[in-house]
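Pasting a structure here, questions to come.
Here the complex is missing a single protein chain, while all its other protein chains stay put.
Each chain carries a letter (A, B and C) given by its place in the written order, and its residues are counted from 1.
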Amino acid sequence: MSIWEYANPKKFMGWTRPVLPWLWALAVACIVTALVWGFFFTPDDYKQGSTVKIIYIHVPSAMIAINAWFMMLITSLVWIVRRHHVSVLAAKAAAPVGAAMTVIALFTGAVWGEPMWGTWWAWDPRLTSFLVLFLFYLGYMALWAAIEDADTAADLTSVLCLVGSVFAVLSRYAAIFWNQGLHQGSSVFRAGRPDSVAEVFYLPLMLSIAGFILLFLALVLMRTRTEIRLRRASALEARMRSA
Amino acid sequence: MHLAVTDLACARGGLPVLTGVSFRLEAGQALILRGPNGVGKTTLLRTLAGLQPAMAGEVDFPADEGAYASHADGVKLTLSVTENLAFWAAVHGRQLDDAALAAFDLTGLRDRMAGTLSAGQKRRLGLARLAVIGRKVLFLDEPTVSLDRAAVGLFADFLRDQHLAQGGIAVIATHIDLGLEAPELDLTPYRAAPDAAGGSDEAFL
Amino acid sequence: MIALLIRDLRLAIRAGGGFGLGLAFFLIVIVLVPFGVGPERAVLTRIAPGMLWVAALLAALLSLDRIFALDHEDGSLALLATAPLPLEGVVLVKAAAHWLTTGLPLTLAAPVLGILLNLSPEATPWLLASLGLGTPALSMIGAFGAALTVGLRRGGLLLSLLVLPLYVPTLIFGAEAVRRGAEGLTALPSLALVGGVTAGCFALLPFAAAAALRVNLR
Partner (left out) sequence: MPQLGKYAPEVLSAYAVCIAVLVVLVAASWWRARQSAARLERVEKETGRG
């Protein structure tokens, strides 16, 4: 049985039902321990003082914000190529989660930079890219809401997602070109050397990232199940009406 | 020149509407589609014309010889009669000859703005497009709506003498009698069962 | 395809709204700027490049939803879909017609309006060049947005929400080119980037727009 069988709506509902509670439990456990650990049991940074504690929510949310759109891109491609309903419904489910994570990343990023930049919002290229990404999320969600027919909506939003991705990357580099940038370099993944983030900060951060990823998966799975139920309800109603 | 439809199934808004439609038309033949409103005449014609993909089955006729005409006849109100027709002729790479205007009694209106025409005249202009583009296989959805008796006669003559006589094919959905000796196909028996397979939301049932 | 372009231009001229609307809006927005930021010349000079570009972008946005909506309502879009023209070609022609009726007039009028905003003279050639290279991208992206929202009620509002984020690269590079030109620096890299984005749009978007049209015609 190819993996596509697992993406069949009924089977998807089947295997996600037992998985979901565990996923929720794990996600909450990871996030709570990570935040408590990072908030209470790690020292202040010698330079930034206590604002370094914001790293535990800014970095994971920023990562999810970008990877959620990337996931939507992949699932939209799968919909266009293989016409798999669960795939496009997963993209529709992931959009609000990605948008929320972008809001968190934006707010925490602005607040984190505030002491250094002296203002609540500095037009820093990376933060600006997140703002543009947020607009893409809004457009994507609005297009879904504007179309009644489910299949047309799926096709059009998938095309928008593909084109949007190209322009999101373009906007990212345009933003860097436009303002040389005040943002602290990518502190976590600089060629894998964790020394840029002191050892003591690194572990809670990793745990928090894991927690956010699990939370993202739990939310997307739950919301996808919701979309499948709604599609099934309207399909049954349509068949009832036409009988 | 032929139109072969084998076991065609088409859907509207994700719901199967017609299944198992099969017929074959040779050059010079026409087919009248009958059936109550909503049975799927328009959906079938749009599927045959290629405007929407068929759910199942085959539609076979010479590539880009098909033309579709429906209530919305694509007439631009701010263009004159000849400009409208000349445009459609140019799009299909043909010249606008006066025969088409004469066939639909539009020669008198040649320079009138389409916006100033009556509903019947506008309808005749829409149908004259079919004469201008020179396509062999026509899919016509209620072509004679808002036409008076004389205009219906004009259209029937055009179909019989100019289109079918020169080896054209036509599938027409209409409620009135066009005076063509063409076979009729009642679509009621092909209506899809409510839970027929193939609808785009079938995976959710 | 040329026939379609000629017909669209004729329709735009006859409808009267085509040329005048975009230009009038562009003029009004530019006139409003000093009322908003004050008549102080130094300030106006600094923001002139950016404001000219933003106003041009909004003016282009104004007439986007008419690109396909008129043809969709009277059914000629469906007829064009069954005509021997490839849909990608129809989209290209529609974008070109939109550019000729709004993008081009904006570009030509911009230097005149630049004077209103006290734009420094050296910037004018760069303004013309960047708008000339950038407005076609605005029309092409706009045609894609219009194809996505054709047939939707209240599509105009949604169209702006979808299209404006896609305008960000063109706006950044375009305004940057004019700003650097105004300061006498070499604006060639920015100009090249504007051209690059436009070329990218014309390579990618006709296919995406045609796919969207086919879905909407279903």
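The working rule: a contact is a pair of C-beta atoms (placed from the backbone, for glycine too) under 8 Å apart; a residue touches a chain by one contact, two chains touch by 3 or more.
Please read these numbers as outputs of a predicted model, since none were measured by experiment.
*Asks:* What chains on display are touched by the one that is not shown?
*Replies:* Within the full complex, the chain left out of view touches A.
*Asks:* Per the definition of touch given earlier, which of A:C30, A:I54 or A:A153 contacts the omitted chain?
*Replies:* A:I54
*Asks:* Hey, which of A:F12, A:W69 or A:W112 is the one touching the hidden chain?
*Replies:* Among A:F12, A:W69 or A:W112, only A:W112 touches the chain that is not shown.
*Asks:* For chain A, which positions touch the chain that isn't shown here?
*Replies:* Chain A touches the chain not shown through residues 35, 39-40, 44, 48-51, 53-54, 57-58, 61, 96-97, 100, 103-104, 107-108, 111-112, 114-115, 215, 219, 222-223, 225-227, 229-230, 232-233, 236-237, 239-240.
In this section, only the chains that are shown with their structure count from here on.
*Asks:* Counting C-beta pairs in contact, which comes out ahead: B-C or A-B?
*Replies:* B-C
*Asks:* Chain with the smallest distance from its CA centroid to the overall CA centroid?
*Replies:* Closest to the centre of all protein C-alpha atoms: chain C.
*Asks:* Which chain's centre, taken as the mean of its Cα atoms, is farthest from the centre of chain C?
*Replies:* B
*Asks:* Please report how many Å separate the Cα centroid of chain A from that of chain C, as a whole number.
*Replies:* One centre to the other, that is 32 Å.
*Asks:* So, what's the distance in Å between the C-alpha centres of chain B and chain A?
*Replies:* Measuring from centre to centre gives 49 Å for this pair.
*Asks:* Could you put a whole-Å number on the gap between the CA centroids of chain B and chain C?
*Replies:* 37
*Asks:* Residues touching two or more other chains, restricted to chain B: which are they?
*Replies:* none
*Asks:* Two or more other chains in contact with one residue: find those residues in chain C.
*Replies:* 218
*Asks:* Enumerate the contact residues on chain B facing chain A in the complex.
*Replies:* By the definition above, chain B touches chain A via 13-15, 194-195, 199-205.
*Asks:* Which of the residues in chain C come into contact with chain A in the complex?
*Replies:* 144, 148-149, 152, 154-155, 158, 161-162, 164-166, 168-169, 172-173, 176, 193, 197, 200, 204-205, 208, 211-212, 215-216, 218
*Asks:* Within the complex, which stretch of chain B touches chain C?
*Replies:* 49-53, 64, 66-76, 78-79, 83, 87-88, 90-93, 129, 133
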